[in-house]
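Everything below concerns the one structure shown next.
One protein chain omitted, others in place.
Each chain carries a letter (A and B) given by its place in the written order, and its residues are counted from 1.
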Amino acid sequence: MGYVAAKGGLEAILAAEDLVRRSRLSGSSPLLGIDQLQERARLAVDRVMGEAGLWAPELAARAFRQAEGDVVEAAHLLRAFRTNLPRFAMTSVVAADEMVPLRRIVPAYRTPPGPQLLGRTSDYTGRLLDLSPEAPSSELEDEGRSSNATGAAATNGTGSTASGNPGGGEGGLTTHRRLYELLRDLDLVVDRRRDIAAGDDPEPYDITRLPVRPGVPRSARLAVMARAETGALVNLWYRNILGTDMHLHEVTLGEVRHGLLPLPVIHPHTGRPVVVGRIRATEAEAIEDLSGEGRDRSRFDVGYGVCVGHNERKAIAMANLDIAVELDAGKGSLEQTVLMTTDALDSSGFLEHLKLPHYVTFRSMVERKLAVREAAAQKVGDDHEAAPMDRAPDAVLAGEPA
Amino acid sequence: MRETETWALSVQGLTKSYGGRLAVDDVSFNVAPGEALGIVGESGSGKTSVLRCLAGDLDEDSGRAYMSGLDGGQTNIFSLTPAERRALRVSRLAMVYQDPALGLDLGISAGGNVAERLTAAGWRSFGAIRQRAAHLLERTEVPRERMDDLVSTFSGGMRQRVQLAKALATNPPVLLLDEPTTGLDASVAAGVLDLIRDLLAEFRLAAVVVSHDFSVIELLTRRVMVMHNGRVVETGLTDQLLADPQDAYSQRLVAAARS
Partner (left out) sequence: MSLNALLEDTGSADNGYGSGIMDEHTKRDIRRALLSAVAVPGYQVPFGSREMPVARGWGSGGLQITLAIVGDADVVKVIDQGDDAGVNATNLRRLIVGSTGAAETTVTAEASIIQTRHRIPEEPLKSDQILVLQVPVPEPLRGVERDMRELRRMHAEDDYARLWVSLYEDKVRNGVITRTTGYPCMIGGRYVMATTPIPRWDCPKLHQAHHLSLFGAGREKRIYAVPPYTDVEPVTFDDVPFEVERSPGRCDRCGAVGWTESFLIEVPNSRTWVCSDTDYCARRRLKDRRVKA
């Protein structure tokens, strides 16, 4: 239709795309398989799913590979893909107690209710770069099989776990009471339970469909943090511990768990819940010592964090920030900071947009720089000639808008 | 019922509590145009809370307040919407705070602080705003050449003068002064007090002056109320009350101040 096709830009874009695609596909090593990424880069794939807010290990691995290992970019690919997917059904509410733990630690007690289950973690492994020579992969695979590597079978949560034994000998499918309930029994925590029988059970705030701003319910805040950028939450947490923001004080972790959550859906014919699959999730509870004016020093308050996949840093930071925002009660800026500045797509997108052409705006800025100089030159001229400022006329002194 | 001829500000039954503790308990008073009413009392007596409720910085629990300039004194200012309260603060009711940071934006110039009040009142001429600000700052004895300096570079006494210039920008009939010279050096305070006294007379302001300092109250006010635990325990002419307090608490307060 147009008399001149906008060619220059298009050619450059196509060339850039081609470069990326060819570089991704070329190289001397074999192309990474989706299954390899899911198995060998489990935490990266989990992070992509967490920040995308979507449990889809295969797609996340695909996105991660397409993004050449850029987690934020991969999360963007996954989220943009998910945006318009039809919603077939909503799961019914799952109590966190229904999580089958693959790993569970409770720093607050030596012998908490339920197990201390170290599970798959490198927390207590020396951080020594493994420089042993590359063995043929078949030998490594043998080793993996013979040692019944803990938790390895659980990398694909929707697969083997639903059928039976998720984590080798790690505690099996048992669930157990959480520390929070013990603290409740001891009357050591502020009771935040809702009276569901009385109808106090609002629908969670859907941040994928509704905009978020300060004053939204806690469910919106939790949803924002659940898919926030891990680094952003960790940094915000640390700022509040060491920096001048001062929203966090003495925090003890009640519960850190990584495990399997069932996805129950109401069957359209029977009307009864049917578990259609399981996802792995990480959750944490942060016990905050209430300090400050008007706080109940005889009790603790507990913040909650949960995210898709295995990402303990994120869940812990989230639980801490959750209770910090709750206690700040909108007085400071923490709520706005948590809600508005922690999303990776927002922050990275805006930062990267600086790379777009800005020559019109820059021309406008240059024009003003010159205008300031001209005004300054003018003023110097005026000061040489003009008399001191005239006395204010009566109308001005009377205090009426002129 | 309310004789608007005799008062510019009328407060009835003002009550305010914090977390169960009564900070202001059923306080009532009138202030006439051109009159300054003092409120004295020790810290925590509730005197500053009275001003903050009137200014709208705090929400009152109960009570009414009227200004003769607002609907002929028929409208309780506590019943106004937040936007109307803000408009009232712009045009009819100004407050000078002990802490200049509460009354001023320290990050902008002295002239800009006066300009804020003027633009809020609808002034849209840069030249007129500038002249009005220059005039007010001159009247409050801020050197002309400092008009465009950031208030954060000003001394304490100078900041109070800028607060006064801003407060008077729209010729409000009522001025609230909360410890306006507390924290200033004695000589600086004396200068600011002289200025306030002159301004009260010149602008025929109905003023409420809160201070724990009797010399401030003596210099600025003709009438005074003594507050204790949120209640008004005694009211009288300033010179008489301070010379011969009747209430037992007033007597202790005066004795302590005089010792």
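Note that in this section a contact is a pair of C-beta atoms (placed from the backbone, for glycine too) under 8 Å apart; a residue touches a chain by one contact, two chains touch by 3 or more.
Values in this document were obtained by computation on a predicted structure and should not be read as measured data.
A.B. asks: Taking the complete complex into account, which shown chains does the hidden chain touch?
C.D. replies: Looking at the complete complex, the unshown chain comes into contact with A, B.
A.B. asks: Pick out which of A:A95, A:L129, A:I196 or A:L356 touches the chain that's been left out of the picture.
C.D. replies: A:L356
A.B. asks: With the full complex in mind, choose from A:A80, A:V93 or A:V274 the residue touching the hidden chain.
C.D. replies: A:A80
A.B. asks: For the full complex, which residue in B:D59, B:D148, B:D185 or B:D239 touches the chain that was left out?
C.D. replies: Answering carefully, the residue with contact to the hidden chain is B:D148.
A.B. asks: Tell me which stretches of chain A touch the chain missing from the display.
C.D. replies: These residues touch the chain not displayed: 1-10, 12-13, 76, 79-86, 208-215, 330, 333, 336, 340, 345-346, 348-353, 356-361, 363-368, 371-372, 374-376, 378-379.
A.B. asks: Spell out the interface residues on chain B facing the chain that's missing from view.
C.D. replies: These residues of chain B touch the chain that is not shown: 82-83, 86, 90, 105, 108-109, 111-112, 115-117, 119-120, 124-130, 148.
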